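Working notes, beginning with the structure itself.
Only one protein chain is missing; all other protein chains are in place.
A, B and C label the chains in the order they appear, each numbered from 1.
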Amino acid sequence: MSLLLTGATVIDGVADKGIDGRAILIENGRITAIDRPDALTVPAGTETLDYSGKFLIPGLMNANVHLLVNVMLETLVRYEGRYEDLIAEAAQVALKGGMTTVFDTWGPRRALMAVRDRIDRGETPGSRIRCAGNIVGFDGPFSDDFDKRIPGVGSSHFVDRINATWVENVGRHLMWLTPDEVGKEVRAYLERGVDFVKYASNEHGGASAGAFIAFSERTQRVIVEEAHRAGLTAQAHTSSVEGLRMAIEAGCDLVQHANTTGPTEIPRETLELFAEKNCGAVIFPLTDNGFKILKESISDPEWTIWKASDVNARNLVDSGASILLANDGGILAPEVMSEPMVKGTWNGLPEEEGLNRLATGHFVWLRAMEEKGMSPMALLHAATRNIARAYHVDDDLGTLEAGKIADVVVLDQDPLKGAKNYQSVHAVIKDGAVVDRDALPEQPLLTADLPPALEEETHYKRALHHGARLPGCPSCLNGSH
Amino acid sequence: MSLLLTGATVIDGVADKGIDGRAILIENGRITAIDRPDALTVPAGTETLDYSGKFLIPGLMNANVHLLVNVMLETLVRYEGRYEDLIAEAAQVALKGGMTTVFDTWGPRRALMAVRDRIDRGETPGSRIRCAGNIVGFDGPFSDDFDKRIPGVGSSHFVDRINATWVENVGRHLMWLTPDEVGKEVRAYLERGVDFVKYASNEHGGASAGAFIAFSERTQRVIVEEAHRAGLTAQAHTSSVEGLRMAIEAGCDLVQHANTTGPTEIPRETLELFAEKNCGAVIFPLTDNGFKILKESISDPEWTIWKASDVNARNLVDSGASILLANDGGILAPEVMSEPMVKGTWNGLPEEEGLNRLATGHFVWLRAMEEKGMSPMALLHAATRNIARAYHVDDDLGTLEAGKIADVVVLDQDPLKGAKNYQSVHAVIKDGAVVDRDALPEQPLLTADLPPALEEETHYKRALHHGARLPGCPSCLNGSH
Amino acid sequence: MSLLLTGATVIDGVADKGIDGRAILIENGRITAIDRPDALTVPAGTETLDYSGKFLIPGLMNANVHLLVNVMLETLVRYEGRYEDLIAEAAQVALKGGMTTVFDTWGPRRALMAVRDRIDRGETPGSRIRCAGNIVGFDGPFSDDFDKRIPGVGSSHFVDRINATWVENVGRHLMWLTPDEVGKEVRAYLERGVDFVKYASNEHGGASAGAFIAFSERTQRVIVEEAHRAGLTAQAHTSSVEGLRMAIEAGCDLVQHANTTGPTEIPRETLELFAEKNCGAVIFPLTDNGFKILKESISDPEWTIWKASDVNARNLVDSGASILLANDGGILAPEVMSEPMVKGTWNGLPEEEGLNRLATGHFVWLRAMEEKGMSPMALLHAATRNIARAYHVDDDLGTLEAGKIADVVVLDQDPLKGAKNYQSVHAVIKDGAVVDRDALPEQPLLTADLPPALEEETHYKRALHHGARLPGCPSCLNGSH
Partner (left out) sequence: MSLLLTGATVIDGVADKGIDGRAILIENGRITAIDRPDALTVPAGTETLDYSGKFLIPGLMNANVHLLVNVMLETLVRYEGRYEDLIAEAAQVALKGGMTTVFDTWGPRRALMAVRDRIDRGETPGSRIRCAGNIVGFDGPFSDDFDKRIPGVGSSHFVDRINATWVENVGRHLMWLTPDEVGKEVRAYLERGVDFVKYASNEHGGASAGAFIAFSERTQRVIVEEAHRAGLTAQAHTSSVEGLRMAIEAGCDLVQHANTTGPTEIPRETLELFAEKNCGAVIFPLTDNGFKILKESISDPEWTIWKASDVNARNLVDSGASILLANDGGILAPEVMSEPMVKGTWNGLPEEEGLNRLATGHFVWLRAMEEKGMSPMALLHAATRNIARAYHVDDDLGTLEAGKIADVVVLDQDPLKGAKNYQSVHAVIKDGAVVDRDALPEQPLLTADLPPALEEETHYKRALHHGARLPGCPSCLNGSH
C-alpha cells in the first residue's frame, strides 16, 4: 500500500513556486516524504508512478457544495429511499473533477452522514464529505425558504416528512426564541454528528431578496460559541452588508458567498474585518463572459446585485482576506436543466461559464478569479490551503507535506501558467490511492440522459392549442385567460 | 331646421359609383330629396352648405362596439355611479370619428339604455346607440369569463353588485337549463328594452380558448326564436368552426367575428351557409403590417389562430356572404394602455394598425379589408348598408336616400380611390344636423391624460430592489421566489 | 379442469327468483349445464364444491371503474414505470370484492391494455378488464381537466410525457375540429385496441362545473358512428341536461353518471329517451346516510347538485331505463385519504357510505339503490345482466346460463333478502376457477399502510409557527399574509 510519484513538478501549496526533481512517497494513505528520489527510503513493494512532465498539486477542495441540491418535489419523490445514492453519485462526480474534499453546507443530515461515513470507511469511492446538515434557521425544501408552492400540491404526509428530515428542529422557529433557547437547540443538533455549523445571518431570499436578518447579533454570537465549544467551525449564510458584518463580528470562521450583499457594496471597514478577525471569505464569482450572457436576460435590479457582487469580489481580493473557492456546487436534474425558464438564470449559463455545476464549476471559479486579478499561487491556495485552514482541517489536508493525507491531483498542464490548466486533470489520488475516474459515477442517476420523447408526446405538443389566448376580446387583457 | 348640401360627389350606397352634381335636401332630420339643385324645392330658411370638392357618404356604422369595455376593477370602482358618463364619452368619440350609429353588443344594460335614450332625445350628442346588454350565457366582469382574480380581492359587496349588474339573470347558469327554461329567461330579459339579442354559441375563451360550446343546437334555436318573436334580430358570439355553424343554422341574423375559429379554418360548406341563410358575417381583420408586428410577440399556437382568422376573412369575402364592419371598438383606460404587458397583444398595436380602438379602428378595418381584396364599393357597403340590413334598420339607415334619416359623412378625399381616404373626415351630419366635432368628447375621462408621476414615485421605482432574485442559490430555480 | 357446484340456491339472473336443487357444471371455464345433479353428466375428474346453504349469483360487474384513478403528481412520479403494477393491484382488489369484470372508462391505454391482456391470458389474477383509454375530448392529468397547478411545478419533461400518455391525440384539441376531422382521429385511436369508446358530451367540470358542451350534436353522432363501425359500444361523459340528451340522441349505448345533471333535474322527455333509444343509464347514488354526512360540509350550490342527482336517480328507476351499477371505483393513495381536506368531500365518506371505493363501493351502490326503491332482482340485473347487455358482452357474461363464461359469486346470505347481503362474499369463481381471495392483492402498493411519522416530523409540526397570522395589524385582513 505504498506509492511513489516521480518525475513531476510538485506545487505543494507551501513553497511559492513549483519544484522539479522531487518525488512524493505515500504510505498508508499519507505522505511520508517529499524529496529527491535518491534521498528517499522506499519500502519494498512500493508502486512507482512516473509523472514526468506533469504537475502535482494538493487535492482540490470546495468550501460549499450541495450534494443533494435538487430538492424539487418530482426529484424527491422519484428518489425517495435513495437519497444516499444521489449523494454518492455527486461525491463521485466531485472526485472525478479533482475535488478530494467537499464541504456540504446544506442538505439532509442523515443521508449525508451515511455517505460520508461509507466513503470514509472506503466502502464507496467519492470525494471526502464534511457536512453541516441544515442551515440553522432555514425551513425545509417545501416552504417559503425554497418552494412554497408544494404544500397543498404534494401530500401533507410527504411534505411534512421531507421538511422535517431537512430541518431537524433547527429551522425557522428558532427565530422566535431567546439566544439561550437557540443555543440549547443548536447544542442538541451538534450532538447528532455534523462536522460544522452553518446558520442564517440573513434570510434565504424569498421574503425580501435576502435583506431580512434572521438572528440578532446576540443570538449569532451564541450559535458561534456553541459550535466552538463543540470543537467545530461556524459559518453563516449572509446576503446583505449588515448581515455580513454581524456574522464576522459574531466570530464566524468563514462566510459563504461573502460577495453577495444585494445592491450595496461592502463598505471598507467591513472588508477590513475579514483579515482582522481571521474570517475566511468565500467568493461566488462569475466570469466576464458569464456576466455578459446573464445581463441579457435579467432585470435591472438583479443586475445591480450581480454588479455589486463583482465589485465586492475584487475588493475582497484586495483586502487581504483569506479567499476560499466555493460555488454551491450541485447536480441539477436533467429535466430541470432542459426547462426553458432555466435559460435566463445563472443556473442556465453554458457549461464553460456555469459556476455552480458540481463537475466543472470549480474550474470556472478559478478562471473567473484569475480575471479579477488573483495571482496563480493565490488561486491554488484558495482552492486548497485556505479552505483547509478555515475549516480547521489543515493538519491533514490542504498542502502536499509529509504527514498529511495523500490527496493529490495530477495535471497535464501547469496551473501556475493559467487557471484554465486546472481542467487538464490527468489523475486523482485520494487517501494515497489512484482513483478510477472512468468508473465514476458508478450509478448515473441525475447524470443519466433523459428518455427520448414518446411519439404521442410530440403530437400532443403540436396539438396543444387550448392554452392559446383567443384574439377577439379587448376587455380580456388582464392576464386571467 | 332644413339643410341643403351642395357641390359634393354623392356616394349614396345604392348606385355603383359616386354621382356629381347632386344636392341633398334635409328636412326635420331626414333626407327629403336628392337631385340636381335646380330640380329641388328648397324651403325658406334652409341653410346651404357648399361641399364642393368633397364626398358625401352615408353615416358610418359599426356592428360591434363596447362603449364600456374597460371592466377592470380599478376603472369600475373609480367611476362607479358615472358609467353613463363613460358611455357618453365613448359615443361622442365614435361620432367624432364618423360613426353615426354603433351597435353595442356587450355592456351594462341600464347605463347603455339610459345614454341611448338621452342621445335619441337629443339631450346629449353622440353616436346613435343600439344595444344588447349582456351576452346571454356570459358571466360578469369579475368571473371566469373576464377576470377571475377579482373575487377575493375586491369586496364581495362590490364584486356581486358589478357581476349582477352586467349579467342580469341571463348568465352562465342558463347553461344548466333546458331549452324551454332558457327561452323563458331570455323572454323576460328582452322585455327590459334591449334592441337585439346576442348569445354565446361558444364560451368566451377563458376555459378552453373558446373551444367549448355554451348552448346546444336546440337551445340556440330557442334563443333565436325568442328574439324574432319579439321583433328583434339575433346574433352569436362564436369562436370555433362548430360554434359558428351552429349559430348560422340556429337562424342568427349575423355572427360576430365570424373569422375567428381557433386554429381551424372554416370549411367550405359553412362558408356557403352565410349566403344561403342570409346571415351577416362580421369580420375582425388585421392589416398585413399589424400581423407582422403581432407575430413577433405571440406564441405559435396563438399565431396559428390569427393566421386561420386571416384565411377565413379572405374566404368569407369570396363566399358571397354579406360582410359587416365591426371591431369590438372601445376605449381602454390610459393606465391600461401604458402597461408593459399590453405591448405584445392586439390591444397594444400602434394606432395605425390597432383594430379595436373606438376612435380609429374602423379606418383600420377598411384598410385591412382593402388589402384582403374587397372592392371600394363593397367596403362602403360593409360599413353602412350591410350593417343596416343585418340589424333590420335599413328603412332608416345605411344609404343616402330620400326618406332615410339624414346621417352623412363628408370626406375631403374620395373613399372609392383608397380605403385610407375614409380618414379624411371633413364633417359629420347626424339626424340632419352638423356635429360640432371639436367639442367632443364633452367631458374627457378615459380619453384624458394620466397625471404625471410624483417625485417619490420615480425614486421608489429606482429603489425597489426587494423583488429582485437573489443570486447564490441553485436550488431556488423554481420560480417561487 | 371441470367443477361441479352443488347445494346452493342458484340466482341465475334469468329466472325471476332463486332456484334450489340445481347444480352448475363448469368445463374449460364455461358453464356447460345447470340442472338437477342427477340430470347432469359429470366428466371424470370433476371437482365438486358443496355450497349448501349458499347463494350463487353471476359474477358482479362494474360499468365504470378507474383502475388508475390516483393521478396526483406525487403518485405518478413515485410509481413511474410501475403503472401496470398499480392497475394489477386494483384489478385484484376488484376481483376480491366479487367483481369478475370491470369496465375501465378512463386511464392510460397502454398500461391498461397490457394488464388486461395478462389477465386474459391467465398470467395474472384479477378482474377481467375492458377499457376505453382516454375519454375523447379530455386533456391529460396535468391540465385544466384535472390538476392545472402541476404545469410549472412538475418538470415540462414529466408533465408533457404524462399528459401525452393519457391523451394519445384524442384530447381537447378535437373540440376545434370539424366532425369529419374528429371522426378521423377517433378512428385512428380505435385501431390501437381499446374495447369501447367514451367521449365528452360535457366538459369535465373544471371550467363551469360541467355545464359546457364539448362536442356539437353532429360531432357526437360521428364519434358514435365510428365506434359502431368498429364493432364497439359508445358511451359519454355527461353532466348537464342538454349534454345528457345530446348523448342519448347521438346513439350512445350507455351514459355514465346519468343522474348527474348539475342543479337541474332531467326533464320527463329525456327520461323517456333512455328506454326508447335502448341506452343504458349508469347511476351514481349515495345512501341516505351518505347524503346526510355530506350535506354538513358542502356549499349550498353543491348540495343542490347532489339533491338533483338523487331525484334523477329515483326518476330514472321509474322511467323503465336499463339501470347499470357503476361508481368511478378506484383506489386513492393512503396519503390522499389522510388529507384533512378529503373529509368534506364524497371521497372522504366513511367506508360504509363511500361510493367510489373500488373494494367496497359496489356494495354501497346496491344498498343505496335499494333505498331508492329498486327491487331485489332489478338490483341483481343492474350489477350483472344489464351491464353485459349495454356493453354487448352478454353472449359471454351477465347471467348463469349454459354456454356462458363461468363467473360466479358465492354468497353466504340471500341477496334477494336485502342488498346488504351482497357483502357476504364466500367465494369468487372466475373463468371456472376458484379465486384465492386471501392472496389478493399480491403486491400491495396503494393498499399498503403509510410509514409512521419520523420523530423529527412530529417535532417539526409542533414548532411550525411560521405560518401563523400575526395579531396586531388591522390592515392585514385580506388574506395575503
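The definition used in the following text is that contacts are C-beta pairs under 8 Å (C-beta built on N, C-alpha and C of every residue); 3 or more make two chains touch, one makes a residue touch a chain.
Note that the structure is predicted; figures quoted are calculated from it, not measured.
Chemist: Give the residue, chosen from C:I223, C:I266, C:I305 or C:L416, that touches the chain omitted from the document.
Modeler: Answering carefully, the residue with contact to the hidden chain is C:I305.
Chemist: Among B:D12, B:D104 or B:E168, single out the residue that touches the unshown chain.
Modeler: Counting the whole complex, the residue in contact with the absent chain is B:E168.
Chemist: Of the residues B:A63, B:A308 or B:V336, which one touches the chain left out of the display?
Modeler: B:V336
Chemist: Among C:R116, C:H204, C:R245 or C:K372, which one is in touch with the chain left out?
Modeler: C:H204
Chemist: Identify the residue among B:D12, B:E89, B:D104 or B:D139 that touches the chain left out of the display.
Modeler: Residue touching the absent chain, from the options given: B:D139.
Chemist: Suppose we count only contacts with the excluded chain; which residues of subunit B make the list?
Modeler: So the residues of subunit B touching the unseen chain are 72-74, 77-78, 80, 139-140, 143-144, 149-150, 153-158, 160-161, 163-165, 167-169, 171-173, 176, 333, 335-336, 338-340, 450, 453-454, 456-457, 459-461, 463-466.
Chemist: Please identify, in ascending order, the residues of subunit A that touch the omitted chain?
Modeler: Missing-chain contacts on subunit A: residues 144, 152-153, 172-173, 175-179, 181, 203, 206-208, 211-219, 240-243, 245-246, 261-264, 267, 478-479.
Just so it is clear, only the chains that are shown with their structure count from here on.
Chemist: Using the mean of all protein Cα atoms as the middle point, what chain has its own Cα mean nearest that point?
Modeler: If one averages C-alpha positions chain by chain, the most central is C.
Chemist: Just give me the whole-number Å value for how far the CA centre of subunit A lies from that of subunit B.
Modeler: 61
Chemist: Do you know which subunit A residues sit against two or more other chains?
Modeler: 72, 149, 336, 464-466 - these are the residues of subunit A that touch more than one other chain.
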